[in-house]
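All protein chains but one are shown in place.
A and B label the chains in the order they appear, each numbered from 1.
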Amino acid sequence: MLAEQQMWRYRFAKTFRRGLLYAVLIAGALVMMLPFVWMVTSSIKAPHEITLRTIQWLPAVPQWENYKVAWEAAPFDIYFKNSFIIALTVMGLDVVFSALAAYAFAKLNFFGKNFLFLLFLGTMMIPGEVMLIPNYITMVNFGWIDTYASLIVPWTVSVFSIFLLRQFFLSIPNELFEAAILDGCGKFAYLIKVMLPLSKPALVTVMLFKFIGSWNSFLWVLIMTNTPAMRTIPVGLTYFVSDVGAYYNYLMAASTFAMAPILILFLLLQKQFIQGIARTGLKG
Amino acid sequence: MRLKKLFLLSLVLCLALSATALAQTQITFWHAMSGELGNAIDYLTEKFNAENPDIVVESIYQGRYGDLNTKLVASLSAGTTPTIAQVYENWTDAFFRHGVIAPLSHYMDLTEAEFNDYIEVFRGMNTWDGELYTIPYNKSNWVMFYNADLIPNPPETVEEFLQIAKEITEQTNGETRGFGIRPTLELFHAFLYVNGGDFLDADLNVTFNSPEGKEALELMIGMLEDGSALLIDGYENESFGDEMIAMYIGSSAGMPHVENSVGDKFQFKTAPIPRGKRPGAPFMGTNIALFNAATEEQRHAAGKFVKFLTNTENTVYFAIKTGYLPVTYSGLNSAEYQQFLADNPHKAAVANLDAFGYGYWQPTIAAWEEARSAIGMAVERVFLGEPIDLVLEEAQMMVEEAIEDMLSQRY
Partner (left out) sequence: MLRIPAQMKTKKYWKETLEAYLYLLPAFTILGLFSFYPVVKSVYMSFFDWSLLRDTQYFVGWENYEKIIGDPVFRRAIMNTARYVIGYVPISIALGLIVAVLLNSKIRFRGPLRVAFFLPWVTSSVAISMVWRWIYNQHYGLLNMMLAGLANAVNTVVEFVSFGHLSEVWQFSNPNWLMEPQWTIINLVIIAVWQSLGYNMVIFLAGLQNIPHELYEAAEVDGASPWQSFWKITLPLISPTTFFISIISIIGAFKLFTEVYVLYTGRPGPVNSGMTIVYYVYRNAFERYRMGYASAAAYILFAIIFVFTLVQMRASKRRIHYGS
């Protein structure tokens, strides 16, 4: 009898907690989504329906041709192609170079390790605005203006990625490393065979952020290129806003199709966070 | 392997390009015109290139004005400037003081008649050292936009304006306010000027900290206090289109946005800014500058191109396509442009011929960026309820400091 009551109470508490959890999460998600809902619905509104005192969430007549107009307002086909080439290359190279560096910082013992790490970290503390001009001059000297090289090479290493991967590598127990080395496994082989598979969520995170960062990068692209043929999507988005007004509907339409690829990438990658790698036997 | 191919390909391309360059003069024009405006420039550029086989002009959009400025600064520091670019007057002044631009009009072979054809106000804004250094290009002015359904006859004087603003508010029980105020330097300038004042005098002395300046600010504050005006943030055309305000003073360059937000909800028109002690029409927009790094051939090619851009036919074409003003009297008076105004009566005030007679503009000094943020901040402070005298006093000090700083710099 008593046990049954307890059981019941326990179940009630559990259901209540669940319910509360869902309520909080869904409310949170709605708040997060609200600006988007407005963005996406505005993308199919007529211009006079957008900024009104009595908010109008949906257009009287959906203006699907906004997407067509937005697409044709700037050479978006070229911009998309460039954005893909640049973001994918940057993403691929960065994860390789950063994993190598992070491995050294996490697992090797070497002269000047802490100093170098601080030095790397220090570069994040300088605002990009003061490095822009010196970097521009470097690019001019290299003859890299208006080439993919200027848009890709400087971004193939980021301290952010190195630091993030280092943190993950550090949390993989050292005992394993030492055992593997004693067994004659080379350090590089260990990185490839053990570290990387175990750090999949971190690698995916690094790649995702790198891709997004590159995809949305604006000022750098604008400064390092002179012709539309080399530019990327964010440059196209500036077409719709000026000092004297904004073409909200076209801007929102363009922003919607500009973010679609990232959204797809996220949907593909987010499964990696569910795997919850069973690390049985790896604990220290 | 692919890299090698690419390399070879680019080598061949380079050679091919340099071969044609022997015969042709290449020039680049950097601008901040996107959308319809950019299309108009592209069209004119192609037309010019077709007519002038010995010159190849590349007109390229380089982001909005702020971005264009950053790009110009970067290119100046690396010696990779374009041949010509759109510039604001205070950029021109900085460039002029540092000696990095050349007088464009020297390379245009202007006859006296052609020179005088450029509208006087615009010549004034583009003159340095007594010379037409830069050429006016996309010029706009500030006018009064009004809801013609509510206001059949626009106010001509400040008194009428205050009266109408009050009436509209009363008529609509405050649903629609008479006037929309954004506390900006431009709006302050508009009321200051018609009240007989200005920001600086010819010798760069501060003149806005004066009874005229104080009255202009009091007028705006008064309209807020008696409810005949609404304080707005965001673009004015949005509140205007939603009938929250019946009048606002803003840039004629915003015309397409006004048309968009108004839709067919009501009729709107434009009128000159109401006159007070004197009439006044503020002119703005950018001009074209020629950079020093250009070779002699490029300078002449650029001169030819800019002359082409601003000839009667093309300045009218650009004005009709974009809503900017023709930059010459012949363009303004052309049958085509006059017909355009007749067909679009809501734009009539924009090209009001009288306005060119009493046009004025913001100071064209390098320190203006700093000075304008000081004055803009003063206007904001007044609207936040700070005492006008104190605020103007402090703004004067800041502006004087900025000017002093500019004059004491090494060039």
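Here is the rule we go by: contacts are C-beta pairs under 8 Å (C-beta built on N, C-alpha and C of every residue); 3 or more make two chains touch, one makes a residue touch a chain.
Predicted model only: the values in this text are computed from it and were never measured.
Asker: Out of A:Q6, A:N174 or A:T227, which is the one that touches the chain we can't see?
Answerer: Here the residue in touch with the unshown chain is A:N174.
Asker: Please pick, from A:Q63, A:N82, A:T205 or A:T225, the residue that touches the omitted chain in the full complex.
Answerer: In the complete complex, the chain left out is touched by residue A:T205.
Asker: Which residue from A:L116, A:A180 or A:V194 sits in contact with the chain not drawn here?
Answerer: If we include the chain that is not displayed, A:L116 is the one touching it.
Asker: Name every residue on subunit B in touch with the hidden partner chain.
Answerer: Listed in rising order, the touching residues are 66, 69-70, 73-74, 76-77, 94-95, 98, 100, 183, 230-234, 238-239, 242, 244, 369-370, 373, 376-377, 380-381, 383-384, 409-411.
Asker: Which parts of subunit A face the unshown chain closely enough to count as touching?
Answerer: 17, 21-22, 24-26, 28-30, 32-36, 38-39, 51-53, 55, 96-98, 100-101, 103-104, 108-116, 118-127, 129-131, 133-135, 138, 153-154, 156-157, 159-160, 162-164, 167-168, 170-175, 187, 200-202, 204-205, 208-209, 212, 216, 218, 233-234, 237-238, 240-241, 243, 246, 248, 251-252, 255, 258-259, 262-263, 266-267, 270, 273-280, 282-284
Heads up, the rule we're going with is that only the chains that are shown with their structure count from here on.
Asker: Subunit A to subunit B: how many Å between their CA centres?
Answerer: About 39 Å, centre to centre.
Asker: Under the touch definition given earlier, write down the residues of subunit B that touch subunit A in their complex.
Answerer: It comes out as residues 28, 34-35, 38, 58, 60-65, 67, 70-71, 73-74, 77-80, 234-235, 237-238, 241-242, 244, 250-251, 253-254, 256-258, 260-263, 265.
Asker: Sort out for me which residues of subunit A touch subunit B in the complex.
Answerer: 46-48, 50-53, 73-74, 132-133, 136-137, 140, 145, 219, 222-223, 226-228, 235, 238-247
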